[in-house]
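A single protein chain has been omitted from the complex, and every remaining protein chain is retained in its original position.
Chain naming follows the written order as A and B, and within any one chain the residues start at number 1.
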Amino acid sequence: MSPLLFWILAVVSVGAAVLMITTKNPVRSALALVTTFLCVAVYYITLSAQFIAAVQVIVYAGAIMVLFLFVIMLLNLGAPQALEEKGSLQPVIAWSLGGILLLTLTAARSLFTLNSPQAGANVYEPLGTVRAIGLNLFDPAQPWLFPFEMTSILLLVATVGAIIMAKRQV
Amino acid sequence: MSDLFNGIFPEYWAGIHLPSLVPYIAMVGSFAFVLGILPMLIWIERVVIALMQDRKGPNRVGPRGLLQPPADVLKLFFKEDITPGNVDKWLYYIAPMITVTLAFAGSATLATAVMNFRAENGDVFSLPVSVGDVNVGLLYILGISSLQVYGIILAGWSSNNKYSLLGGLRASAQLISYELSMGLSLLCVVILVGSLKVGSIVEAQNVMPFGIAERPEWWWQMFKGSFLSWFWIGSGLIPVIIYTISMIAETNRAPFDLPEAESELVAGFHTEYSSMKFAMFFSGEYVAMLTVSGLNAAVFWGGSLPPLNILPLTLVPGFIWFIIKIMMGIFLYTWLRATLPRLRYDALMNLGWKRMLPLGLVWLFILAALTLHSEGSKGRDTVPAAPVAEIKAPAVRGTRSARN
Partner (left out) sequence: MNSYLPILIMVGVSLAISTSMVVGSFLLGPKKPSVAKSSPYECGMVPVGNARERFPIKFYLIAMLFIIFDVETIFLYPFAVVYRDQAYAMKVFYLTEMAVFSAILFVGYFYILGKGALDWDGSDRAKSPDSTSAEVLAPRPALRFGNEKSGDVDLDLMAHNVSVPMFGASSQEERLPGRVATVGDREE
């Protein structure tokens, strides 16, 4: 990844993430989260994980965030006043948890050196494509057959849950 | 010189590696085409509808009304840019930008033609002309089209207008519903080709139709890569029907133009937009029409292949065929708009969820079952199967020695 691309991406993704938690308007906040997701998708591409990047865009940015927006609109959270809370412990807890996470990450960074993508690019190149993921996901020799089938059960449960929550009277 | 006549370019020209320039040529070409054809599309649509309705159509500005679209664009630029009170200013301005950006960027992975090069050692190799003929080409286009929801829903919500909100909601529900059947119809082709590269899909249509054997006579060769071997019939007609219906719904065009049903919702999600911002939604819609028609042309209608493999037709450059096929798609849009009344909303949702979604999925499995015995050529995608050992290789497990 060229330094220029890195800096553009870093500024946009971190800026959007900060905007997402600081902005008062939930719809703008959701939009900032979408921007962050898209930046993460570009990061995945730079790591040669193309399929994951596509999934990031299609499922997270294109489907889940649409649901978020719908929920924001459904609950009519559009007005910033609706979300104001006073005397809550939430900011204190959030800041301390964030601090702990930052400490952990710094410690991990100083104790271990992560594989740099440049060094491992040749090894990981073919693993991120749709073909490689398909070959490994459906391979009977691999242990991922069962989790894959379980995903469908999970999705079935999600379907039933969605219906029961939305249509209680039926 | 004879190479150039045959459409074969040298690999190096004046020290420049030409194949690596192909994406940028494609990019410039696609922007030039889209920006050039965009005003004309509106003219074409008005003229065609006028012909179908037996009236004159645009005929005042310039010969045959040809200067009407540029005049309209100029007028829109100099109109007052009204920002109504109580709108969410940021989102109100960002929404048309999202629409236009995604519309222009959406065609990046389409393969518009094939360029031949002669390598240093005399071999001829061909490259698909595309901004990026990447491994996840189809997924890129689907991802971009799934993001199109935001332009519409944010425009609807930020406008502070009841019509806009209703239009935006309808549009987003419609878009996400038809995205599913669109993806399923494309999957039917993917299962036959085994690649998500649009270039490979076009190339896979350059074979004899219905799997019959190749013979050297010209009257037999004529059908190689002909209209009979394209995937509209190769995948069994149902995917192309599903795709065509969902591409019209995805671009909010008649008869699926519920989001801007003018008799109920004024102009739907862009009721409050004026001046160029209104034109941006308008142009975004037309560019999206070009993109989905281009995908239709590339995936189901042979892309840059001529309809018959005989001499006068093969001399025409591939991108001309591609453009002709795109324009046929645009004509179809116009034809449907002039012919069909608008659907009711429940009929629209029923069609998407109860007809096309199950039909697409069932047809996908039927195709998979039909191709059980045909063994494809290995390694079209040139990606080797990753050995098991490599999967287990450390991806995040950091070690001190990992840095080379």
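Assume contacts are C-beta pairs under 8 Å (C-beta built on N, C-alpha and C of every residue); 3 or more make two chains touch, one makes a residue touch a chain.
Keep in mind it's a predicted model, so treat the numbers as computed, not measured.
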Considering the full assembly, with which of the depicted chains is the omitted chain in contact? A, B
So which of B:7, B:23, B:236 or B:255 would be touching the chain we can't see? B:23
If I consider the whole complex, including the chain that's not displayed, which of B:101, B:126 or B:314 touches that chain? B:101
Which parts of subunit B are in contact with the chain that was left out? 23-24, 26-27, 31, 76-86, 93, 96-105, 108-109, 131-134, 139-140, 157, 159-166, 169, 172-173, 176-177, 179-180, 183-184, 187, 190-196, 266, 271-272, 275-277, 279-280, 345-346, 349-350, 353-354, 357-358, 361, 364-365, 368-369, 371-373, 375-381
Residue ranges of subunit A at the interface with the undisplayed chain: 1, 5, 42, 45-46, 48, 51, 55, 58-59, 62-64, 66-67, 70-71, 73-76, 78-79, 121, 130-131, 133-135, 137-138, 140, 145, 148-149, 151-153, 155-156, 158-160, 162-163, 166-167, 169-170
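Everything below uses one rule, namely that only the chains that are shown with their structure count from here on.
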As a quick test, compute the distance in whole Å between the mean CA positions of subunit A and subunit B. 27
Which part of subunit A faces subunit B closely enough to touch in the complex? 25, 27-28, 31, 34, 50-51, 53-54, 57-58, 61-63, 66, 69-70, 73, 78, 108, 112-116, 119, 123-124, 126-127, 129-132, 135-136, 141-142
Touching subunit A in the complex, subunit B uses residues 88, 90-91, 94, 134-136, 139-140, 142-144, 146-147, 149-150, 153-154, 157-158, 165, 169, 172, 176, 179, 196, 381, 383-386, 388, 390-391, 393-396, 398-400, 402-404
